[in-house]
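Omission of a single protein chain aside, the complex is shown with its protein chains in their original locations.
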Amino acid sequence: MAVVVTNTVRTPLELVDQLGQYGVATIHEAQGRTGLLAARLRPIYRPVRVAGNALTCEVAPGDNWSIHVAVEQAQPGDLLVVTPTSPCDDGYFGELLATSVRAHGVRGLVIDAGVRDVAELTAMAFPVWSKVICAQGTVKETPGNVQVPIVCAGAYVRPGDVIVADDDGVVVVAHDDVERVIAASQAREENEEGKRARLAAGELGLDIYSMREKLRERGLRYEESSPR
Amino acid sequence: MAVVVTNTVRTPLELVDQLGQYGVATIHEAQGRTGLLAARLRPIYRPVRVAGNALTCEVAPGDNWSIHVAVEQAQPGDLLVVTPTSPCDDGYFGELLATSVRAHGVRGLVIDAGVRDVAELTAMAFPVWSKVICAQGTVKETPGNVQVPIVCAGAYVRPGDVIVADDDGVVVVAHDDVERVIAASQAREENEEGKRARLAAGELGLDIYSMREKLRERGLRYEESSPR
Amino acid sequence: MAVVVTNTVRTPLELVDQLGQYGVATIHEAQGRTGLLAARLRPIYRPVRVAGNALTCEVAPGDNWSIHVAVEQAQPGDLLVVTPTSPCDDGYFGELLATSVRAHGVRGLVIDAGVRDVAELTAMAFPVWSKVICAQGTVKETPGNVQVPIVCAGAYVRPGDVIVADDDGVVVVAHDDVERVIAASQAREENEEGKRARLAAGELGLDIYSMREKLRERGLRYEESSPR
Amino acid sequence: MAVVVTNTVRTPLELVDQLGQYGVATIHEAQGRTGLLAARLRPIYRPVRVAGNALTCEVAPGDNWSIHVAVEQAQPGDLLVVTPTSPCDDGYFGELLATSVRAHGVRGLVIDAGVRDVAELTAMAFPVWSKVICAQGTVKETPGNVQVPIVCAGAYVRPGDVIVADDDGVVVVAHDDVERVIAASQAREENEEGKRARLAAGELGLDIYSMREKLRERGLRYEESSPR
Amino acid sequence: MAVVVTNTVRTPLELVDQLGQYGVATIHEAQGRTGLLAARLRPIYRPVRVAGNALTCEVAPGDNWSIHVAVEQAQPGDLLVVTPTSPCDDGYFGELLATSVRAHGVRGLVIDAGVRDVAELTAMAFPVWSKVICAQGTVKETPGNVQVPIVCAGAYVRPGDVIVADDDGVVVVAHDDVERVIAASQAREENEEGKRARLAAGELGLDIYSMREKLRERGLRYEESSPR
Partner (left out) sequence: MAVVVTNTVRTPLELVDQLGQYGVATIHEAQGRTGLLAARLRPIYRPVRVAGNALTCEVAPGDNWSIHVAVEQAQPGDLLVVTPTSPCDDGYFGELLATSVRAHGVRGLVIDAGVRDVAELTAMAFPVWSKVICAQGTVKETPGNVQVPIVCAGAYVRPGDVIVADDDGVVVVAHDDVERVIAASQAREENEEGKRARLAAGELGLDIYSMREKLRERGLRYEESSPR
């Protein structure tokens, strides 16, 4: 009793790519420190950055059948997001599946499980964020849901939400928030630009951010070192 | 009461090297999805691939004495496989031991424990798969068994079994199975070659593997997205 | 009720830099196998090595305020050592803070927590050893102690102790021991130099270190392999 | 910018209590093997079982302020479900908060973080499922959302969903599914009742479930043991 | 291509039960500090002790089909030992399977995976050692091997080896070693009996075991505390 939802909404690629200009840390801050996937998801090579529409996929433990099902639902600019229904480290995805999804315009993979053929995937420049690298193969016996809302690595992801992933990890931005987050990311970057120059010149954050008074109120005090 | 077994069987290097042409994922599949060591063993640099005859070695926690004993048993084409008798993260092996075993023809190290001098080992291009990188030194007080059957990272390894290791991890092939697994690996690669071209052309795995009927029987259904 | 201790002792940079010529494994051995920080601290890029005076900093979970406070205490040649008061994976430190501390001469960061902007930090060649890479932001509500003795990743670190960090991990050398450890490290390296040549020539550690008799006494025995 | 949502829907306690007659494993099966929270959540004492309406609460790392906010939203029959915005092991909840929430009819706590005063909580028979037991205190500086949809230990939980928790773990049943899942749980228990008697009499599952033919098709074969 | 091996050897129950008089720590010592399964396997209730003939069973991740197959192979005095072919936390075994295997004389379960219905299993006094407690259900699609040699939690176990498990964990004794290990365990217990009385009377291990000289040789020295 698994379901594939078709004709799901997608975020226009123009917006996806605008959002993809910003790093994961910036976007996470810009949307109010939400949307991060767990830090256990790491890229198989660095540096790397990609943005895409979430193409969601649930898999049974040790069973990658629904990834094959998901390929048919792919559209250019999608980013495959795979979560197992219970924790599993098996290598659900390798070079052949990457070849297949790339042929359908998929830009990369985020998976809260294992991946294999990482030398080949790296040579192909196919970006993957996974929990583990593991050669263990999977079966095709139990279909899973495709293009339904999922929880992946602790984050709630719906089809057509935008995923941005880079060296720092993976963030999801809800479909309806993309424009707002692009604007906020841009504002944050501009704000940081000015700060960066002052900090590089040796000015202290204590002064730039006017922290001294608040620190004193919160009980910070200074004392001379006593002889050791 | 530790033992060193001498004159153990080895797999002919011609076979070892034929097997080493295939990746770990391929070999693991070709021999029926068995023989993988746990995914916690990771290479200290990538990309990398090596194959060799297992030269097995048990070590006490925090004690690398038996590795020194194992060196004397080494033959060209061996790959040192080390397991602690209880879990330990210490750095059992570094540049000096690598220099020593390489002088005896050892091609690399697989260890379910720690390793150190990884910058030097990388510069030497001496391949290592370990559980952790750790500078902690070890003592030489308790001898361990050498060239006996061991369990390393969850896999049963006997002297003269063939180890293949690459970016995806480590696999062991039993001495008696090597020729069979070479043949099966070759068959698998040839089979994949044809699939790869079709997948790259956009053909779906659903069709190539004739999955649609079986998916329907197992309860997969498609439904239109409802308005979000 | 947090405190910043000023005018703490520092180790002269001439000594710091002498010590920094040696690797972490060598220094750890030279000072009697003490002072290693836990192996969970890993560099964000490799190869890398740095040495500096410990500039210590405690942070509340999810709160990096005291890092801003610590910047003001920095002197050229310092290495920032940050520990959370309870375990936390958040990204306490990124490119802006790196820009700031570098402007004050800080050579790198050791943190038993998370770090972000690792692509930018790598591009800046700002070395960081952290427990995790994580984009999660932090607040500025709870000041922590700066330049007090701390426990970081299981090691006791006082301001002005010397930290050396490389591909193998991180070691602390107490302020009063630096000269002794430099001498012992040099002695160790010279000793190893001779050993390396003999080992590379195929001589056995069993003979170089005269281990055979002691191994026999401890019960090691050799036996012929029985037919498999 | 945190929000407390008031007047959220609740599942009638009559239904909650009917559902609570079934164990977590049964309910999880009855609703199609979904809704389990991660197995890292363990009860502080056993045996135990409780069911309640989810009263959801997000907390900042090391900061339990929003739990105090949540108390005001509690209604009899609620079960407090707390998730940190990034992983944290601190002891967010102890005897005083238990006293407070119990006074408002809260039946227990599920928290993907730490808890303390477990001797007192056990003596009070206040049930708690937590990731860890930890005495570390928390601050009150950063408000978090209350009664919003959350992800707790990998499961998506909305206010008014029903939580059932016992020795096996924690499961969430969506508000709209409760009646259906009660019926399915009852059907499952009745079905098991008959099976139990036959199994206890020594009948084989192979026969009761008619597995032999399918096993043969999937390649299972029997062979005599060869002499060991 | 899974296999069930029939007519495997078993250790006479008289010997099994003699061995079962000793605790896991004693047996592990008596057979030379080998045979322990990894400490992650914990009993679901305490205190507990059981001994039995290993009835081995491999399961696919998330698939408990071969446990049903194994029941038919059970004989009185067996202890079921289950290992997944790749790591999995799912709840492979619960009250119904316990009812079934008990009807065939199985004394308990050791599983390097998850178990559920632990309240019921505890009430039945059916002993289980597992990696985790988890309600997650499993499928029946992929048969696994039964009564073949396996690696379970890092130990090599063959059908008919004897398993002893108690509050301290799980140990395997090879079929051929059982009588020797019984004798050695008895000797060890008798030896400890005398030591216990002397230690309880305040005599020091330093003296009973004549450690002082050896400690001095290994560099131990005593010094007065300096004023703190």
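Brief remarks on what is shown
In this document, chain identifiers A, B, C, D and E correspond to the written order of the chains, with residue numbering beginning at 1 in each.
Keep this in mind: a residue touches a chain if its C-beta (ideal position, glycine included) is under 8 Å from a C-beta of that chain, and two chains touch if they have at least 3 such contacts.
Not measured: the values here are computed from a predicted model.
Although one chain is omitted from the display, it touches the following shown chains in the full assembly: B, C, D, E. In the complete complex, the hidden chain is touched by one of D:Glu29, D:Asp89, D:Asp112 or D:Asp166, namely D:Asp89. When the full complex is taken into account, the listed residue touching the unshown chain is B:Asp90, out of B:Asp90, B:Glu120, B:Asp161 or B:Asp177. Across the entire complex, the residue among E:Val24, E:Ala51 or E:Ile67 in touch with the chain not shown is E:Val24. Panel shows chain C; residues 1, 32-34, 36, 38, 85-87, 149, 151, 154-156 of it touch the chain omitted from the view. If you put the missing chain back, the residues of chain D touching it would be 1-9, 65, 68-69, 71-72, 89, 91, 94-97, 99-100, 102-104, 114, 116-119, 122, 132-137, 140-143, 147, 158-160, 175. In the full complex, chain E touches the omitted chain through residues 23-25, 28-29, 33, 36, 39, 42, 46-47, 49, 166-169, 171, 192, 195-196, 199-202, 204-206, 209, 211, 215, 218-225, 228.
Here is the rule we use: only the chains that are shown with their structure count from here on.
Computed from the mean C-alpha positions, the centre of chain D lies at a distance of 30 Å from the centre of chain E. If you average the CA atoms of chain C and of chain E, the two centres end up 40 Å from each other.
Annotation for chain B: residues 1, 33, 36 touch two or more other chains. Taken as a graph of touching chains, this assembly has some other topology, since it is neither a line, a ring, a star nor fully connected.
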